[in-house]
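Below is one structure, written out as structure tokens; comments come after it.
Note that one protein chain of the assembly has been removed; the remaining protein chains are unaltered in position.
== chain A ==
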Amino acid sequence: MAVIAEPAAAQVKRSSLWSRAFESRNFLGAMFMVPAIAILILFLAYPLVLGLWLGMTDTKIGGVGRFIGFGNFVSLAKDSVFWLSVFNTIFYTVAASIVKFAIGLYLALLLNERLPFKSMIRAIVLLPFVVPTVLSAIAFWWIYDSQFSIISWVLIKAGLITRYIDFLGDPWNARWSVVVANIWRGVPFVAITLLAGLQTISPSLYEAANLDGATNLQRFRHITLPMLSPIIAVVMTFSVLMTFTDFQLIYTITRGGPINATHLMATLSFQRAITGGNLGEGAAISNAMIPFLVAAILLSFFGLQRSRWQQGGRD
């Protein structure tokens, strides 16, 4: 051993620090991680930290801000428009997510059956997802128009109502209107993802359940739902996050009106920061969304995390 070890040791001594570093697993590992870390810092960590910092300053557009601690949050706590936007955001998220899930699951189950023109129906289901958000928002804006609304027109022609509905002029009408637009926009994502999940369930499980005596409803309750629950958790977490932070639809259809009735936290933040010039206050509103988002993620993480049956075997 000693005879072999000695020349090897001598060789190591001779080689440079550089080449030795490249033989070290730890150094190489760190090197390979540098690009990923750089991207994360540049595009995730920096904006996040900057946003957090801005929220603690009174920065205005064109001016250099001063650190004021939690000053922005204190004033927001007394701001009724802010609290209205919090309410609107929660209402918007909860109402839209529940309906998106229900319709999405229904469509996914439908598309999982043998039915004629399946691929065409699937393409149609995907359409709302393909159209740019702003474009579909403009279409909805038009559908909800107080004078040219096709819905009002149809209902009047059918003799169901006598005057045009003021979709976007009344606070609750406006809230429900944007919720419907969001549902229309979000259903394809839920439906297609749940469909992908359904297709991973082996048909022989349904056959076995059939022989075991399960009715259609029992098969759904005891096979489909539990087998689909991990996918449901992922889809709904994403859906909630995307709905909670929605901006485009609201900003295009209502701009937060009427009288702030559809202002979400994201649109209010934009209005205060960019339109109003108060970058610090706008950032603070954005930062106020973080606890809600973290709560939503934790809920899905702990409530719907991978159950025991999905984890690998131990033997």
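We adopt the following convention: a residue touches a chain if its C-beta (ideal position, glycine included) is under 8 Å from a C-beta of that chain, and two chains touch if they have at least 3 such contacts; residues count from 1.
Convention: contacts and distances are computed from a predicted model.
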> For the complex's missing chain, which UniProt name, "Acyl-CoA dehydrogenase", "Sn-glycerol-3-phosphate ABC transporter ATP-binding protein UgpC", "Cytochrome c-type biogenesis protein CcmE" or "Transglutaminase-like enzyme, putative cysteine protease"?
Replying inline: "Sn-glycerol-3-phosphate ABC transporter ATP-binding protein UgpC"
> Which one, A:110, A:165 or A:205, makes contact with the chain that was left out?
Replying inline: A:205
> Taking the entire complex into account, which one of A:122, A:222 or A:255 touches the absent chain?
Replying inline: A:222
> List the chain A residues touching the unshown chain?
Replying inline: 202, 204-205, 207-214, 218, 222-223, 226-227, 307-315
